[in-house]
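Here the complex is missing a single protein chain, while all its other protein chains stay put.
First chain written, first letter: the chains are A, B, C and D, and each begins at residue 1.
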Amino acid sequence: MKKSSHRVHRSKKIRHSPPGTAPGAIVIPSDALELKIKSFSYNQNEYFEKEISGVAEIRSQLDTYPLNFHWFDIKGFGDKNFLEQLADCFNIHRLQMEDVVNVYQRPKAEEFKGHLFFVSRMVSEKQGVLINDQLSIFLGSNYVITIQDKYDDILEPVRERIRHGKGNMRKSGSDYLAYSLMDMAIDNFYPILERTGDRLDELQDELLTNPTRESLNRVLETKRDLILLRRTIWSERDKMNDILRSSFTEIADTTKVYFRDSYDHCIQLLDLIESYKEVTASLMDVYHSSVSFKLNQVMKVLTIISTIFIPLTFIVGLYGMNFSRVDPETGKFFPLNMPELYSPHGYIIVCGVMLLIVIGQIIFFYKKGWLTKG
Amino acid sequence: MKKSSHRVHRSKKIRHSPPGTAPGAIVIPSDALELKIKSFSYNQNEYFEKEISGVAEIRSQLDTYPLNFHWFDIKGFGDKNFLEQLADCFNIHRLQMEDVVNVYQRPKAEEFKGHLFFVSRMVSEKQGVLINDQLSIFLGSNYVITIQDKYDDILEPVRERIRHGKGNMRKSGSDYLAYSLMDMAIDNFYPILERTGDRLDELQDELLTNPTRESLNRVLETKRDLILLRRTIWSERDKMNDILRSSFTEIADTTKVYFRDSYDHCIQLLDLIESYKEVTASLMDVYHSSVSFKLNQVMKVLTIISTIFIPLTFIVGLYGMNFSRVDPETGKFFPLNMPELYSPHGYIIVCGVMLLIVIGQIIFFYKKGWLTKG
Amino acid sequence: MKKSSHRVHRSKKIRHSPPGTAPGAIVIPSDALELKIKSFSYNQNEYFEKEISGVAEIRSQLDTYPLNFHWFDIKGFGDKNFLEQLADCFNIHRLQMEDVVNVYQRPKAEEFKGHLFFVSRMVSEKQGVLINDQLSIFLGSNYVITIQDKYDDILEPVRERIRHGKGNMRKSGSDYLAYSLMDMAIDNFYPILERTGDRLDELQDELLTNPTRESLNRVLETKRDLILLRRTIWSERDKMNDILRSSFTEIADTTKVYFRDSYDHCIQLLDLIESYKEVTASLMDVYHSSVSFKLNQVMKVLTIISTIFIPLTFIVGLYGMNFSRVDPETGKFFPLNMPELYSPHGYIIVCGVMLLIVIGQIIFFYKKGWLTKG
Amino acid sequence: MKKSSHRVHRSKKIRHSPPGTAPGAIVIPSDALELKIKSFSYNQNEYFEKEISGVAEIRSQLDTYPLNFHWFDIKGFGDKNFLEQLADCFNIHRLQMEDVVNVYQRPKAEEFKGHLFFVSRMVSEKQGVLINDQLSIFLGSNYVITIQDKYDDILEPVRERIRHGKGNMRKSGSDYLAYSLMDMAIDNFYPILERTGDRLDELQDELLTNPTRESLNRVLETKRDLILLRRTIWSERDKMNDILRSSFTEIADTTKVYFRDSYDHCIQLLDLIESYKEVTASLMDVYHSSVSFKLNQVMKVLTIISTIFIPLTFIVGLYGMNFSRVDPETGKFFPLNMPELYSPHGYIIVCGVMLLIVIGQIIFFYKKGWLTKG
Partner (left out) sequence: MKKSSHRVHRSKKIRHSPPGTAPGAIVIPSDALELKIKSFSYNQNEYFEKEISGVAEIRSQLDTYPLNFHWFDIKGFGDKNFLEQLADCFNIHRLQMEDVVNVYQRPKAEEFKGHLFFVSRMVSEKQGVLINDQLSIFLGSNYVITIQDKYDDILEPVRERIRHGKGNMRKSGSDYLAYSLMDMAIDNFYPILERTGDRLDELQDELLTNPTRESLNRVLETKRDLILLRRTIWSERDKMNDILRSSFTEIADTTKVYFRDSYDHCIQLLDLIESYKEVTASLMDVYHSSVSFKLNQVMKVLTIISTIFIPLTFIVGLYGMNFSRVDPETGKFFPLNMPELYSPHGYIIVCGVMLLIVIGQIIFFYKKGWLTKG
C-alpha cells in the first residue's frame, strides 16, 4: 500500500512559472543544483575533455579550436546569471531558456536564429518508479549544448563513444552528436519496456492463481506507466518526423538517414506499448472474471449446502413437535397426532427418507452441472 | 449531497438570444452590471491610467495620444447605447457585438475591417466550483479593447506589469498586450489543474481505504470539470493555431514567437488533462473493485458461518425428534427408534461428531483460500 | 411504460422510394397534405403577401415585379403535377425534387443550373417527442422557394420580420432570406437543448434519491435524442462549412459573414450536446452505482441478521435434543448425557452465552465497518 | 438455439485461392453453377433480349449492332474456358478475373485498358439470414458485362426498366445502365434496414417485459448484421466517392449527378445504421439492467423472508430447550430454568412478542423502501 500511494503523487509533476509572471522570465527553482559544466572537444584525430566554469571559457574554447566539434554538457540550474549570459551569447530566445528551466516540456524541435533547439525526455526507472528527466539540446554549426537539472543521466555511453572514438562519432559532425544523444534517450525505453513486459507476465501468473486487489492495483499502475510512456514516445516520434520533413540546414542528409532510423524505433516502441496496453486490458478482464468466478464458487457451495440441509432440518423439526397423543385432562387418545412417532420403524424410515432426499438433490445438482468446476 | 446537487446546475449555462431574434441583435441580460471603463495609455517612457465614461472620451484619448498604446478595459453590459456606439466607432460587426454579450462563445480569432476579434475564456475556481467567464478582445493598430461582464477578473498581474513597466510590456506594441491578456487566461489553468491533481490524490486515498458513493460522485464531478476544461483549452489551442497560421497584419512576427509559446502551453495542459482523465478512469475502477471486494467479503462471511452451522443445526434437530421408544398404548418397546438417545455416551459422541464437522469444514475453507484476505 | 414504448417507433422514420423505382421518380406519399402556397414579395420600401395556386401565378409574379425579392412558401405534397411543373419552371433536377419529397434527407447544400438547393432540418418538441421535419430551400437570384410537408412550422418569426421590416430583412437580398430561414432552424435547437438540460437535472435528482428503471429508460431516451440531434447539427455544420468554402455566386460576401455566425452556433450546439452526452454517461454510472449500493445494503442486512442468529439457533437446538438421562429399560443413570440441562443455572448461563455471542458479533461487524452506511 | 448456432458459420465466408497459387490464376470453385448468358441490346427506339452461349456470340452481337448499348448478363462460373476467353476478348486483367471468381471482394472501382471494373455487393435476406452476393461489372464504351455466381438476384427491376423503356434507361448510355445496376444494389439495403428496425422494436418490447438470453443473442446477431452492413455500405460509399472524384472518361457528367445521388444514399444508410447500432447498444443496457433488476428482486424477497423468520425460529427453538425444572435424582426444584414455560400466559406472550417482531421488521423494510417496486 505504501508503495502504491507513493507512486500516485507523480501526477503533479509539472513545474510552471506562477501565473502572472512575465513571459520568458527565467524562474530558478529553489532546490536547483549547483552549476557544473563539462566540455568535450574533438575532431577526427584528437579529443580533449575538461571542466569549465562560465560563458567566457565556452566562448574562448570555440574561438581557439574553430575546426573542432564541441559539446558543452551543462548540469544544474543553480546560476541564473550563467543561463542569461549563455542565452545572450548563443542568441537563445528567452522563451527557449524558460523551456529549459521549466523541465516538463514535451519533446520538440525548433529552429531559431542560427541554431536548433531540441527537447528530449530521458526516462529511467529507479526502484520501480519511472523517472522522467528533460534534456535540452542546442545544436549550432560546430557545437552542441545540452542542459539538464540532475547530475546523473543515461548519456554516459555517448561520452564513452567520444572518448574512445568508437562508431562514427568523431568522424561525423555536431549534428551526429545531437542525433546520438537523442537516440540514446530513445534506446533507453527498450529495457524499461522489457521490464514492464516481465512485470505483466508475473501479474498474469498471479491473477490466474490468486487474484488480489493488490495485483489489480499493480496492473492499473502499469497501465498508467504505459500511458505516460506512450505519450512521451508519441511526442518523440513527432519530433523525429518534424526533423525529417524540415529543411534544417544544420542537419546533413547523411545524418537524416539515422534520424529516420530513430523514427522507426519510435514506431516500434509505440507498437510494443500498444500490445502491452492490450495485455493490461485483458489482465483486467482476467481479474474481473477470476473474482466473479470465485464469488460464483462461494455462492454455489452456499446454495448446495443450504438446499441439501434445509428440507432435512424441516423434517427433523417436524418430528420434534410436541403434539400430544393423549388429552392430559381426559386421557382421551388422539390417534391422528403424529402416529409416525409411535411406529416401530419410524426413525429408520425417516432417516431413509432424508437419505433419499440428499441423493435426489445431489443428482439434481450434478445434472445442473453445479458440482463440476468452472 | 448539497454541494453535489448544487454543482449540477452548471449544465445550463449558455446564454443565447431567444430563437426568432434578428441576427446581430444585442440583447442585454436583465442582471447586467453597470458600465465601468478604465483606460490605460502608455509608451516606452510614460504611462497613465484613468476612469472614463463614454465613446467620446475614448475617441478623444486616441486622437490626443496617437503614438501611445491604449487599453480600454470595459466591464459590465449595463449600457446598450454605449455598446452600439462603440461598435459604430470601431467598425465592429453587429454579430461580433452579439458574441460579446452572449458570453458563452468558444475561444476564437476573427479578422474584420481593420481589427482582430478574440474571445478568451477566463476560468477560475470559487469554493470548489469552476467559474468560466468570457473575455472579448478587439485588437487594432494601437489599441486593445477588452469587454467582460463581471468586475473581478484574473488580469490584475497584466495591469501591474503595465503600471510598473515590468517585462517587455511597455516596449512592445498593442499586439503584445493582447497576447499578454490571452496568455494570462491560459496560465491561469495551471493552478486549477494543480488543485484538481491534489483532489484526485485525496480521492484515491479515500477510495482505497473507504469507498463511498460520495467519493464516487466527487470523482464523477472532477471528470466533468476535466471534460469542460479540455474543451475550453482545446478551443484555445485552435485559436492559437489560427493566429500562428494566419497572416494577420496586426500581429508582428516577433510577437508570434510568444503565441507559439502559448500554443505549446495549451498542448502541455491538454496532455496534463488527458493524464488526469486517465486517473479518474482508474479511480472509477478502484471504486468498483473496492465495492465488489467488500461484497465478496460479506458473502464469504455469510457462507462460512452458514455452511458451518447448517449441518450442526440439522444434527441437533435430529436428536430433538420425539420418536417414541415405547408404544404408549401397548408399552411395546421400539429398539430401533433413536437408540442413540439412550446410549450412555450419546451426547458426548454427537458433540464430538459436530466438532469434527466444524474442523473438517474449516480445513476445507482454508484450502479453498476463503479464510485468507483478498 | 406506454410513453417509452411509444417513442421507440421513431426509429423507422426514413421515407424512401421502393427499390426498383427509377432514379428521380417522384413518389407522393399516400397521406400527403393538400398543396398550399403563400407568396411574399418585398423590397426595401414595400411588401405584399398573398395566397397563390400554381406555377403560372408564380411565374407571372416574378415577371411583374422583377426588382422585388420573392419567397414562395409551399406546404403539402398533395399535387404531383405542381411539383413537376415547378421543377420544369425553375430547372430543378429530378433527383432534387425526389429529395424534396423523400423527407429524410440530411442537411446539405448543392448548386445546380442557376440556383442553390439547401436542405434544413426543423426540429421541434411536441409532448416530449422530437419532431424532425424537412425544409427544402431553392435559392435563385431574386427568389427563394421553400417546400415542406406539414402546415405548421417554426418559421413564423421570419415571416414577421418580413412583414414588419425588422432587422436587415427587407434591405438585404434573397440570399439573406435563405440564411434567415436556415438560421431560424438552427436557433430552434437552443430551447430544445435547454429543456434537455432541465430534464437531465431532474433525472440526476431522481437517480440519486430513488434509482428506478423508469428513470434509467428516460436517461437512455434522452441519450438517443442527443445522438439524433448531434447527427442533425453535425450535418448542418457541414452544410454551413460547404457554403463558406464554396464560391456560390448566389451568396454575397456580406451574407457569408452571417453564415459564419451560424457555423459558430452549430459548433457551440455540438459542444453543448457533447457535454450533455457526458452527463448522460455519468447518470448511467450514478444509476448503476446506486443500484449496486442498494443491493449491497440488502446483502449486508441479510448477512448481519443471519450470522447473528445462526449460532444462537444452533445452541437452542442443541439443548432441545432428547438424550436420555436414564436408560428407560434398566433405569441406569447416564450422567454424561446433557448434564447442562440438569444444572440449576443452566438456562441462565446459556442465555448469557448467547448474549455474549451477539455482542461479540456486533463488535466484529462494527470493526469491519458493516454497520456504518455507504 | 439451432438457428443461432446456424447463423454463426457465416463468419468463414471468404473464398480465396490457396496460398502458393500463382497470382491471377482463376480457380473455379467445385460447386460452381453452369454458365448462363443473357444479352440485352437496346437503343432509344428498339430493344431485344436473347440467350447466348459463348464469347464468339458476344463479339458478333457487338459487331452487328455497333450503335446499340449491350448488357451481357452472365451467371455461373461453371466454364473456366469461357471466362478466360472473355478476359482475352475484353482486355480484362487476370487479377480482375480472379476477383470476379473469388466472390468476397469489397466494393471498388478500377480503370484498366478501355474499361472500368466495378464490384458491387447485392445483399438480400432469406429467412432472417443475410445473403451477401457479389456483382462484378465491366463497363466499356457501349457495353456492360455483369458476372455473378448465383442465378437469382435483385436486378429484375432494372431488366424490366429496359424491357418497358421506363425512366431514362433506353435514352441514356451504358454508363447509366452500370449506374442503375449499382444503384439497385444500394437501394436494396433500405428494405433490409427497415426489417432490422422492426426487429429491434420487437426486441425492445421483449426485453422490457421478459429479458431472456435468447433475446440477447438476437440483439447480438442484429448488431453483427449491422456491422457487416456498415462495412459493406462504407465501401460502396468509397467506391461512389472514387467515381465522383475520378476522371473516368467512360462516365458522362450528366450520369455523375446520379452517382452523387447514390453517394448521398450511402451516407443516409450509414446514418441509419449508426442510429440502429446505438439502439442495439441501449438494448444491451436494457437487458443488463433488466437482469440485474430481476436478481435484485429475488434477493430482496429472500432477504425479507429470511430476516422475518430467522429471529422467530430462534425464539421457538429457545422454548424448545429441555432445561429441567427439577433434578431428576434429588428432585430439587430449579426455579431459574425456563420459568417462562411454566407461566400461565407464557405461550400467548411469546406469540405476541413474535408478532411484534414481525410488525417491527415490516415497518423497517417499508421505511428502507424495500417493499416498493423498482
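Everything that follows uses one rule, which is that a contact is a pair of C-beta atoms (placed from the backbone, for glycine too) under 8 Å apart; a residue touches a chain by one contact, two chains touch by 3 or more.
Predicted, not measured: the structure shown is a model, and the values here were computed from it.
Among A:Glu51, A:Asp88, A:Asp152 or A:Glu274, the one in contact with the hidden chain is A:Glu274.
Checked against the full complex, the candidates A:Ser53, A:Thr249 or A:Ser292 give a single residue touching the omitted chain, namely A:Ser292. Here one chain is not drawn; of A:Arg213, A:Arg230 or A:Lys300, the residue touching it is A:Lys300. The chain not shown here touches chain A at positions 154, 156-158, 160-161, 166-169, 179-180, 183-184, 187-188, 190-191, 193-194, 197-198, 200-201, 204-205, 208, 257-258, 260-261, 264, 267-268, 271-272, 274-276, 278-279, 282, 285-286, 289-290, 292-293, 295-296, 299-300, 302-303, 306-307, 310-311, 313-314, 317-318, 320-324, 327-329, 332, 334, 336-338, 368-370, 374. Chain D residues in contact with the hidden partner, per the touch definition given at the top, are 1, 4-5, 8-9, 11-12, 14, 16-25, 93, 95, 98-99, 104-106, 108, 210, 212-214, 216-217, 220, 223-224, 227-228, 231, 284, 287, 291, 294-295, 297-299, 301-302, 305-306, 309-310, 312-313, 316-317, 319-322, 325-326, 333, 338, 340-348, 350.
As a convention for this text, only the chains that are shown with their structure count from here on.
Ranking all chains by how far their C-alpha centres lie from the centre of chain B, first place goes to D. Remark: chain A and chain D have CA centroids separated by 40 Å (rounded to whole angstrom). Look at where the CA atoms of chain C average out and do the same for chain D: the two points lie 25 Å apart. For chain A, residues that reach two or more other chains under the stated contact definition are 320. Arrangement of the chains shown, judged by which pairs touch: a linear chain-to-chain path with two open ends.
Contact between chains, per the stated criterion, is found for A-B, B-C, C-D.
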